[in-house]
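Please see the structure below; I have some questions.
Note that one protein chain is taken out, while the other chains of the complex remain in position.
For chain A:
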């Protein structure tokens, strides 16, 4: 049995081949241009977070150090080397800011995805968010690496420390805010008490001028002075309860 190789009609084949080329080429160009535009668009999106001041400080300090090394020894007196302890403190500050950002991202994530599903927010917000998330991940990894370079195994605990610092700072701020009200509250209460006493005295005077009837009414304001004893007793009783813990 012999096959006779069929004659290939190159001329009529050229047309479909050209068609395929044109199709593939146009699809390819479309996809590259589309992707490029998309990338440019997302690059132009506003970043989720503002500039990372702590990170800038940390890197500036490192840079200051290197520049001094390059510029030779004679300048050493003019700009002293940055001590390692300062670098460590700067890195810790940077980690604290990262903790703040991590908390923000985590709280925003649920709300953001819910809003996206409902269609309340646009796609680019979600893109910005995801980019921020990814950048933060890289940032955390970077901090851990830097920490390990500065002190052995610091990377494992730097974020624990940073977490406590962040929480302590917010707690102290809140407590300070509350305690700042003390003076204002005191002043308000002094004024108020003076007003109540004036009222009370006037009522007494009126009561004396008319008859003794309004004395019963005047016991209401006097409860301000009369009650504390009862409170102290009750409070002292509570106190004993409190001592146990």
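In this text, a contact is a pair of C-beta atoms (placed from the backbone, for glycine too) under 8 Å apart; a residue touches a chain by one contact, two chains touch by 3 or more; residues count from 1.
The rule is short, and it goes like this: contacts and distances are computed from a predicted model.
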| item | value |
| --- | --- |
| Protein name, per the UniProt record, of whichever chain is missing from view ("Cytoplasmic tRNA 2-thiolation protein 2", "Translocation protein sec72", "Trimeric intracellular cation channel type A" or "Exosome complex component MTR3") | "Translocation protein sec72" |
| Which of A:36, A:109 or A:186 contacts the chain that the document leaves out | A:186 |
| Which of A:27, A:64, A:114 or A:201 contacts the chain that the document leaves out | A:64 |
| Which of A:120, A:169 or A:197 contacts the chain that the document leaves out | A:169 |
| Candidates A:8, A:46 or A:178 - the one touching the absent chain | A:178 |
| Residues in chain A touching the chain absent from view | 43, 47, 51-57, 59-61, 63-64, 79-80, 82-86, 88-90, 92-93, 135, 138-139, 142, 150-152, 154, 157-158, 160-162, 164-165, 167-169, 171-172, 174-175, 178-179, 181-182, 185-186, 188-189, 192, 196, 224, 227-228, 231-232, 235, 238-239, 242-243 |
